[in-house]
Each structure stands twice: as C-alpha cells, then as structure tokens.
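The complex is shown incomplete by one protein chain, all other protein chains being positioned as in the whole.
Right, chain A next:
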Amino acid sequence: MTTSIWITLLNIFGVLIVTVLLAAILTWGERRLLGFWQDRPGPNRVGPFGTMQVMADMIKLFFKEDFIPRFADIPVFVLAPTVVMATMLIAFGVVPMSPNIGVADLNIGLLFVLAMSSIAVYSIILGGYASNNKYALLGGLRAAAQTVSYEVFMGLSLMGVVMMSGSFNLRDIVNAQAELWFIVPQFLGFFVFFIAGIAESRRTPFDLPEAEHELTAGFHTEYSGMKFGMFFVGEYLAVILIAALITTLFLGGWHGPWLPPIIWFCLKTALLVAIFILLRASLPRPRYDQLMKFGWKVMLPLSLANLLATAGVLLWTA
C-alpha cells in the first residue's frame, strides 16, 4: 500500500503540473500556429523560435498592477477567475491518459466532467457581473445563454457513446473502443460534441462573450494582471480538456499500434488542439442570434436523431 500512495501522489502532481505547463506553453504555440496559417511570423524574438515568450508574458503579467475597480463587487470579482482554473484542473482528474496514468477512476467520470464544465460557466458570469461594467455584463449574459444552450447538446451527444459502452466510467469507455473507435459508429455524436466543445470553451468562432470589436474584451474587460492571466490559462485548459475528452470518448483514448499508450494519447490530443487553433485561424465570428439559432435548430435535432438511431440499432442487435 505504501508504494501505491506514492504512485497516486506522482499521478496527481504529474497530471496537474503537465496540464498547467501545457496550457501556458499553448499560449505561445497558438500564436505561432496562427502566424504560420496566416502567413506571418508570430512571436519569434524571445529565445529560440520565440519559445521563451511564455516566460516573458508571465513576468509581464506578474509585475503588472493588479487593478480592482472601486465600483466592482470585490469578493465576487476576486473569486471569478479562480473558478475556471479550479474546475478545469479538477476535471482533468478523471481523464484516463494511459492504462496506468490517471488520477481518479470515477464510476460517473463522464458526468463529473460535464458537471465541472457547467460549474466553470460561473467564472464568466460572475466576472461579467462583478465588473459592474456594461460591456462585461453583456459578455457575461451572452456567456450564460450560450453555455447553458450548448451544454444540452454536449450532454446529449455523449449519450450515444455511453449507450454503446454501457458505462459512464471513462476508463471503461476507452476499453470498449479496443476494436473500433467510437468516431466511426458515433460520427454525428463526435460532430456535435466537437462544436459544442468549442462553444463551451468559448473559442473563436464561438467567442461572442469576449467579441473584441463589439464588447472591448467582454467579460474580462476590467481584469488585469494575474487575474486576467487565470482567465486566459483557464481557456487554454478548457481547450486541452475538450481535446483530451474527444480523444477519450471518440478516438480510442490510448489505443494505437506500435507506440506506447501515453504517446498515442498525447498525439491525438495535440492533433485536436491544432484543429481547434486552425478553426480559429480560418473561421469568422457569427452573429449572436445566428449562434443560438444554429444551436437549437441544427445541433439539437442532430443530437436527438443520433440518440434515437443509436438506441434503435442497439436494441435491434441486442
């Protein structure tokens, strides 16, 4: 038992440190990739290929004045950025990264991740409310409506996977994909989850809560210093989490030939993160009513049809 405690601790801190570091590095990686796809260099001055840009940004953020406006609701203003970081990091706890790596083996792992992502919304809403600023408030309102709507399809699109594997446990779901990845029989589910995932992590094309040409910076207009940094890193954590979840649920998790499991997991996740960034580089932002209309009139029927078809096929073959 004594050795297993050390392994658990190693697991916990390993996952924690790696995810936070990855999210920090992604702030540089995203800008480099965006530059590459948009025919411009991106940050390339600090260190070799600009790799030290992350350090430079961090030093800058730490030394900036951490300004709290006097008209803000101060306790809520301070609480808001911590929520997104905390919930995203906790959610990583149930994602199985390889047969041996993964913090908790929760029997309702999938629901747990959904619950954490629905708690993470509070960060944006409270940030928007507590800033006491009309742009921030509008951003917060948009975020509330957008995330509550897209959460519905996000949950529904996953039920096909749950039905096929017969479990909410993420490890069981990965094991059920040993022969065939769920992206093949559950392509509609994958499609809906992918789009809902972008909307949940509020990335371009769905970044209307912080649309800079209409709302200055949306919900984080009043934030500066490390509080802004936490929102920023929280967003990248959400991106990595969604990519890791898609890998786990639809792309067979750690399954793959030749390479060790953890490498496969990281490769698939990195590929998905790159696709997220490519979408940001190439797609424009829709109008807000178009976003909501698309959600309720396209995504909801699609996910319901997927649910019905999956259930029908399973009952037919059972």
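The criterion applied here is as follows: contacts are C-beta pairs under 8 Å (C-beta built on N, C-alpha and C of every residue); 3 or more make two chains touch, one makes a residue touch a chain; residues count from 1.
Following the convention adopted for this analysis, contacts and distances are computed from a predicted model.
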item: Undepicted complex member, UniProt protein name, chosen from "Molybdenum transport system permease", "ABC transmembrane type-1 domain-containing protein", "Cytochrome c oxidase subunit 1" or "NADH-quinone oxidoreductase subunit J"; value: "NADH-quinone oxidoreductase subunit J"
item: Sole contact to the chain not displayed, among A:Leu16, A:Leu34, A:Met58 or A:Ile119; value: A:Ile119
item: Options A:Phe92, A:Phe168 or A:Tyr236, residue touching the unrepresented chain; value: A:Phe168
item: Candidates A:Pro81, A:Gly140 or A:Gly295 - the one touching the absent chain; value: A:Gly140
item: Residues from chain A at the interface with the omitted partner, ascending; value: 73, 75-76, 79, 106-108, 111-112, 114-115, 118-119, 121-122, 125-126, 128-129, 137, 140-141, 144-145, 147-148, 151, 155, 168
